[in-house]
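In this view, the complex is presented without one of its protein chains, the others remaining in place.
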Amino acid sequence: MRETQAIVERIKRVNRGYQRLELAVDRSLSSLLPGQALLTRRISKDYEAENWHPYLRDLWFPVDILASNMLVVERPAREQFVPGQLLSILGPIGKPLRFRQKLRNLLLLAYETPPTPLLLMLPHLLAQGTSLTMVTLGAARDYDCTHLPEEVEIIQASDDHNWHDMVMTLGWADQVFVLVGAGPEQTQFAEVMRLIRSRRNDVPANMIFGIFQRLLPCGVGACQACMLPVRGSAKLQCLDGPAFDLTQLRLA
Amino acid sequence: MRETQAIVERIKRVNRGYQRLELAVDRSLSSLLPGQALLTRRISKDYEAENWHPYLRDLWFPVDILASNMLVVERPAREQFVPGQLLSILGPIGKPLRFRQKLRNLLLLAYETPPTPLLLMLPHLLAQGTSLTMVTLGAARDYDCTHLPEEVEIIQASDDHNWHDMVMTLGWADQVFVLVGAGPEQTQFAEVMRLIRSRRNDVPANMIFGIFQRLLPCGVGACQACMLPVRGSAKLQCLDGPAFDLTQLRLA
Amino acid sequence: MAIEIARPAKTSLIVQTPVMPAAGTLGFADEYRGLIDYANLGALVTNPTTIEPWQPAAGTRIVSLDAGMLVHTGLPNPGLGALIRQYRRVWAKMPIPVVLHLLGTTPDQAKRAVELLDAVDEVAAVELGLGDDMGIAEASALVRAAAAVEKPLLVRLPFYECYDLALPVAEAGADALVMTAAPRGTARDAQGGRLVSGRIYGPLIKPLVLRMVGRLRRELPADIPIIGCGGIHSPLDARDYIEAGAAAVQVDTATWVQPKMLERIARDLGGWIATRHADALLDEWHPDMGRTEALQGRGTG
Partner (left out) sequence: MAIEIARPAKTSLIVQTPVMPAAGTLGFADEYRGLIDYANLGALVTNPTTIEPWQPAAGTRIVSLDAGMLVHTGLPNPGLGALIRQYRRVWAKMPIPVVLHLLGTTPDQAKRAVELLDAVDEVAAVELGLGDDMGIAEASALVRAAAAVEKPLLVRLPFYECYDLALPVAEAGADALVMTAAPRGTARDAQGGRLVSGRIYGPLIKPLVLRMVGRLRRELPADIPIIGCGGIHSPLDARDYIEAGAAAVQVDTATWVQPKMLERIARDLGGWIATRHADALLDEWHPDMGRTEALQGRGTG
């Protein structure tokens, strides 16, 4: 975990709601892995002219690594950037996602939030032959997926969170990552778990993981604002997350 | 006085420290005259996403009128603008400067502040044959004047506020405008008046005017933050200014 | 959505829309003509006035802050008698009630002001501003003197003493409480380079005052209306105050920064309050929709 600076090099719209930024970053960030993120804020060259708006750092999940000093992030299109914008970055934040050995069928569920934090893993897993299914539920369906690798099977759930072949999708998966937006995450995860349990009898430990994307004030374990009740002990999203076994998390 | 919107159309650097912005403005502003200004703030297209930084409106003095809907303003180069930036404008603010009839020799003194608010009058007065001298004193000397009309005589005062031909410059002038920066204006005007009186015996009323450029919170006479002690009564910079007869103003 | 602030056996203040300017922001009368359509506001609250004329403060008047500003004007005004002579004809033409803000000094001055004001029909109500650092006894005596007025009496509470003074002031005769005056603060004047003092306005104070309003609404008797005032800069800010328990709101320096915002807040809040009891969706009333039939039916359209 280091504090480094980055520069917005290129900006490209990828769909109706999102743009991608190519960032020239410190080489220490090129070893970043799926699940890890950056706590970012815009800065000006003149440190003394520091401006404190917005106040909190944003949590940015990279979607691609182009070179040892080039990352791609995805941001809502309404945020305005110009090339040359300087950024201060704390990162990498969090632990890499741990994929099951010999992973064959990975299921990704994005609930009420764009799937951005799930995207960095796609090329790597496809290359090693994993079959990937991504289901978008609720507001996640607003995210237009046409620019994603075509080998990923994309499914839009219905309004009541159903989809064709639901039992099979859930049954075949040997690992599941569930992404929810910031907000009352435990409630959202509980809803998704009820959905899964209604179609699949056994939900063993170490199979279904929830991915958190709360606002992180410090990112280093100091402020304790990201503390979560995980069975047995209190865990921090910033140090121990962003993924936690949903069978171990206290759900609402 | 109206609230209108404007758009930054073009941006051009004019010297080391300043840039000029061409603004597409409401036609009601094309009748603006030297001395009048605009209370400006950046806005976004989405009114609900209104952002309150910086909090106060800036006072911008136009330096040129290109067409009935095109004004030019001059801003410090460190302020960052991009074409297309939307502005909210309250204006025109203040009363036009009143020039003496049959004005022959006009003297402009800029003390500790860039001469921007004095520039809009230059082309008009030159066209009617007025001879113009502008003296920069103190920090005003940092402003590079090479882009100004060459018919204007530019004099840089020395560190102790002297210049060659000082007695003549002051004696020949039939009207003088003194510009000072925001801050303790009465003290700054008093210093300039002492300078003038040391070289010129008679300083009649209606000859030497001080131009204020305070921060104006409301611009309409409501907040009274710009109230000034002018002999006989209290005057408002926003409604009665920006120029006041320095022989009538209570100086510090 | 009319709100009535009534006094037993006296006149009452009827506010058609629960949004008005905070004292000190809109001037003494119609300074914002041409920029704001006063008919869309609930009331006009004047700049602070005193019995004797007050001169402007010397020195720095304004400091720009992160998300706000420091203001120190000295509250210049020509004295109440001169003000009434100068403005009563403009007040008479206003399409909304005029609330005169009276700076609270001594019971004696308050009494003199009340005698002057009771003869002025153009003033619909009086808002008394309490000085900082007033004790309970002093504030109560002042409010009792001002409460002799025939018109409804609003009292604006100081920020730091808000909790201590609210109940005593209500019991001394306030018909409504305005919470709160802007807190005092200190900041460095970028121009002059020195630390200067003044009142702090802007979005920055909203979370602090919003909590005070919520807490005092729970603690005070329900029949004392609270008017929320502090850093309201958008329709959503105003709705937050209503949700926290305010009956109406006052908008402070937002008007200086974006004059149309005051009217916009007024129209949004009026519409929202009128429709939310019918369980309408939040965005069924939107300020850009123009006036709705619902409001026209109530005679304010």
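For reference, chains read A, B and C in written order, and residue numbers begin at 1 within each chain.
Please note the rule applied: contacts are C-beta pairs under 8 Å (C-beta built on N, C-alpha and C of every residue); 3 or more make two chains touch, one makes a residue touch a chain.
This is a predicted model, so every value here is computed, not measured.
S.K.: Out of C:Ile3, C:Ala187, C:Ile224 or C:Val249, which residue would touch the omitted chain in the full complex?
M.R.: Touches the omitted chain: C:Ala187.
S.K.: Any idea which of A:Met1, A:Ala24, A:Leu126 or A:Leu251 touches the chain not displayed?
M.R.: If we include the chain that is not displayed, A:Met1 is the one touching it.
S.K.: Among B:Tyr18, B:Trp52 or B:Tyr143, exactly one should touch the missing chain; which is it?
M.R.: Here the residue in touch with the unshown chain is B:Trp52.
S.K.: Would you mind spotting which of C:Pro48, C:Gly68, C:Gly129 or C:Pro152 touches the chain that isn't drawn?
M.R.: Of these options, the touching residue for the absent chain is C:Gly68.
S.K.: Considering the whole complex rather than only what is displayed, give the residues of chain A touching the chain that is not shown.
M.R.: Residues 1-3, 41, 43, 47-48, 50, 52-57, 88, 90, 181-184, 214-215, 217-227, 229, 234 of chain A touch the chain absent from view.
S.K.: Can you list where chain C touches the absent chain?
M.R.: The missing chain touches chain C at positions 65-68, 70, 160, 163, 183-188, 195, 197, 200, 203-208, 210-211, 214, 236, 240, 243-244.
Convention: only the chains that are shown with their structure count from here on.
S.K.: I'd like to verify one number: the distance from the centre of chain A to the centre of chain B, where each centre is the average of its C-alpha atoms, in whole angstrom.
M.R.: Averaging C-alpha atoms per chain gives centres 53 Å apart.
S.K.: Centroid of chain B to centroid of chain C, CA atoms only: how many Å?
M.R.: Inter-chain centre distance comes to 35 Å.
S.K.: Return the distance between the CA-based centres of chain A and chain C, expressed in whole Å.
M.R.: Their C-alpha centroids are separated by 47 Å.
S.K.: So which bits of chain B are touching at least two other chains?
M.R.: As it turns out, chain B has residues touching two or more other chains at 53.
S.K.: Among all residues of chain C, which ones touch two or more of the remaining chains?
M.R.: Only 66-67 qualify.
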